[in-house]
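Removed from the display is one protein chain of the complex; every other protein chain stays in position.
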Amino acid sequence: MSGSKLAVVGAGSVGTSLAYAALIRGSASNIALFDVNAAKADAEVLDLAHGTQFAAAAASMTGGGDIAVTEGADVVVITAGAKQAPGQTRLDLAGTNVRILEELMPQLLKHSPDAVYVLVTNPCDVLTVAAQKISGLPAGRIFSSGTVLDTSRLRWLLARRAGVAVPSVHASIVGEHGDTEFPVWSTATIGPIPVRDWTVEGERVFTPEYLAETAREVTQAAYKVIAGKGATNYAIGLSGARIVEALLRDDKAVLPVSTVLDGQHGISGVALSLPSVVGRGGVHTVLEMPMDDGELAALQHSADTLRHTLGTLGI
Amino acid sequence: MSGSKLAVVGAGSVGTSLAYAALIRGSASNIALFDVNAAKADAEVLDLAHGTQFAAAAASMTGGGDIAVTEGADVVVITAGAKQAPGQTRLDLAGTNVRILEELMPQLLKHSPDAVYVLVTNPCDVLTVAAQKISGLPAGRIFSSGTVLDTSRLRWLLARRAGVAVPSVHASIVGEHGDTEFPVWSTATIGPIPVRDWTVEGERVFTPEYLAETAREVTQAAYKVIAGKGATNYAIGLSGARIVEALLRDDKAVLPVSTVLDGQHGISGVALSLPSVVGRGGVHTVLEMPMDDGELAALQHSADTLRHTLGTLGI
Amino acid sequence: MSGSKLAVVGAGSVGTSLAYAALIRGSASNIALFDVNAAKADAEVLDLAHGTQFAAAAASMTGGGDIAVTEGADVVVITAGAKQAPGQTRLDLAGTNVRILEELMPQLLKHSPDAVYVLVTNPCDVLTVAAQKISGLPAGRIFSSGTVLDTSRLRWLLARRAGVAVPSVHASIVGEHGDTEFPVWSTATIGPIPVRDWTVEGERVFTPEYLAETAREVTQAAYKVIAGKGATNYAIGLSGARIVEALLRDDKAVLPVSTVLDGQHGISGVALSLPSVVGRGGVHTVLEMPMDDGELAALQHSADTLRHTLGTLGI
Partner (left out) sequence: MSGSKLAVVGAGSVGTSLAYAALIRGSASNIALFDVNAAKADAEVLDLAHGTQFAAAAASMTGGGDIAVTEGADVVVITAGAKQAPGQTRLDLAGTNVRILEELMPQLLKHSPDAVYVLVTNPCDVLTVAAQKISGLPAGRIFSSGTVLDTSRLRWLLARRAGVAVPSVHASIVGEHGDTEFPVWSTATIGPIPVRDWTVEGERVFTPEYLAETAREVTQAAYKVIAGKGATNYAIGLSGARIVEALLRDDKAVLPVSTVLDGQHGISGVALSLPSVVGRGGVHTVLEMPMDDGELAALQHSADTLRHTLGTLGI
């Protein structure tokens, strides 16, 4: 009968959007927002708490500049870190944010030794490997939001063109949450229809060219949003809240989060996104989905790219 | 900015469960319950309205024994009719319920000429053909809940065994809502994994025997529930509310409702369930999903069975 | 991060409506339905579980004919018992249902020693005293739904007449959940306006006569519903689900539940409904609301009536 506690680390636009979404949806019964900038954290907590009358019945908002506000969390979402600047790749951010994690993780673990940790900070795949090593936690308990957001972008684009509801689109972006990510078209369906066979007014609209352009649009989406508003925060906030719900409600939902792999598709020691069962306690299983040869090659390319970055960073 | 109106015809256990679910979920802004038994209708409306304080903010409950309470509905759900007795097949009910529709439909159409009509009364496939003929409405505007419920039963069984969330199971029951219905295993997946390849602790659990037993369990589920409690009402109520939401919110959701076919898989003039896009105005498209030869044969068998019944009834 | 468990005792129309509402709303993460009639319980559980696809993401449905299905519940709602027949007063049922509780409570306590117990079976005030004595639990941990439903009925009637939303009506029925219950008009408001001063098109519509008739309508509502449909189940089901949520989410909501009093308004040893703070662990506080002399006299009359019944039953 005890409640559930979500700790959000980082009171920037991502962390606060995630807390806002979680508060509105009632993703957790207590949401604690922490930031080393105490004045910022306090102001954001107040602004969020002031809306409590109109939020989910159960949710309460706390937080501040002392890391002790995260005490006893069931899920810790880490959004802290330097953010992606216009023109910068996600991997360029890595060094700085690894160092932040080296300082942060031990303190967070002291306050929430039994929590599941979800990394949202970029480059999230690289940071997942670093955070897993720093923490020594089992891979399933420390993972990142990966391509959950990219997959949402993909489904939105396909649903709009097909004229169906987003939940009726079954397609995923996998691999690195970054430039080498790709959609697995070979198994993608709309309802039970292979995406390549879907027709609109009698015509197969998802031609190879159309799909290639859609894939490009997804990969470039973050750059486009950043160019226009300086950051992405709302969709990643909602994606994060969704992952938190899967953990706290024990949904066992299949979501493309990024976990340190252990032999899936022959890949180990690198974190990248594959459809995974997410429920109480973290990632239950990372699934090996069917892929065609081109997709398998793209996955290995994604893994190689990440492995190279990890090597460069000495992780 | 105008609200939406749902009329539920029949204040039996199915109609009232559907109204209750719709009231709780806020499926429509006004829910009107009609039954020729005015005393029963009035009492049910009162019992439902008394819970308004705890229901969805927007929903109001009205109704009674005068068919004029359905006036101006956007969606009319028909649950009225003789109900399936223990041991009776769904098709046995047909004659009686067709006659009820012959009397009811013209009156309903007078009050709600622009509504979408959803039949829940059994045998729903046969009644859909009858109602479409009686009303002269386009096929997409008069359809039945079909195998939406059976599909929910299937997904629940598979999800439980696989250890995943129900929405991560992509499998459908198609054909007659009755003894000849069947699951389309050839394209069924859990997340992106073909159901036949899904493993639990390293073992492929969905063997041909297991799947056959699961199919049997779904087909027999209604009989089992009826044997224990005399009727089914709750799950069909929720299924109906879900269909209503797809219509009123223009979801364009893919749902296996039963519409009079027009050449899909070579079948015409018979109503049976296939995955269909459901949104504003009714069924937008009945999809032709990929099936293997056995499944195609089973679909034709389902169509033949229904065609035979229609012939017997002279519809 | 652990889930919450609701056990519903009794698979009659009230228990199953309550389970249905709780499943749709996600009031608890596990809902277990128990009934001594195992065939009935199994069928109801199946019928409810079959709708899981369309219910709240988090909720799972279990249950059956073995009381062990209630094991480890956080909240136990008791709906079992003989039900109110047309023409019968709530108090007439008492003897039979007390004996059922004497058998049931010790078994339930064995399986869920830390649960909060909510009685919905009638006459609920009398049974609350009996159950509290049988169980030896603190008063706050074993209470009944009391006049939560009657208050919902009152607010619906007032809201409809005033042309405002139900949550904007602040008025309560207190006392016995039965013939001596009454609304506390002296503090009743619509928004911040005393109900007696509320005007519709310039006219004070809530005249003494109108209010008296409204009070009568609420008190007679159950009889009216029972006359038309043989029982009340939907509104009481929703009311029960709402109380469960207040407990499991630690809402600290003010609800007129019925608890064994300990000196409130000078009354002790009798259970009747007064506005009470309901949150984790049960009733936190039974409030002494302001009443005028007539209302205080009515409350004493309600207490006297219940005291007389308790005496007659030897409780």
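Going by the order they are written in, the chains are A, B and C; count residues from 1 in each one.
We adopt the following convention: contacts are C-beta pairs under 8 Å (C-beta built on N, C-alpha and C of every residue); 3 or more make two chains touch, one makes a residue touch a chain.
Computed from a predicted structure; not experimentally measured.
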item: Candidates A:V9, A:A241 or A:M289 - the one touching the absent chain; value: A:A241
item: Sole contact to the chain not displayed, among C:T70, C:S172 or C:T232; value: C:S172
item: Residue, one of C:A68, C:A85, C:A212 or C:L287, that touches the chain absent here; value: C:L287
item: Contacts of subunit B with the absent chain, listed as residue ranges; value: 1-4, 29, 57-58, 74-75, 116, 245, 247-251, 280-281
item: Residues of subunit C in contact with the chain not shown; value: 159, 163-165, 167-168, 170, 172, 184, 187, 189-194, 197, 246, 251-254, 275, 277, 284, 287-290
item: Subunit A residues that touch the omitted chain in the full complex; value: 16-17, 20-21, 24-25, 39-40, 42-44, 46-55, 57, 149, 151-153, 155-156, 165-167, 221, 224-229, 232-235, 237-239, 241-242
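Note that only the chains that are shown with their structure count from here on.
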item: Two chains joined by the most C-beta pairs in contact, as defined above; value: B-C
item: Fraction-based call for subunit C against subunit A, same above half, different below; value: same
item: Centroid spacing, where centroids are CA-atom means, of subunit A and subunit B in whole angstrom; value: 36
item: Chain centre separation (subunit B, subunit C; CA means) in Å; value: 33
item: Residues of subunit C engaged with two or more neighbouring chains; value: 57
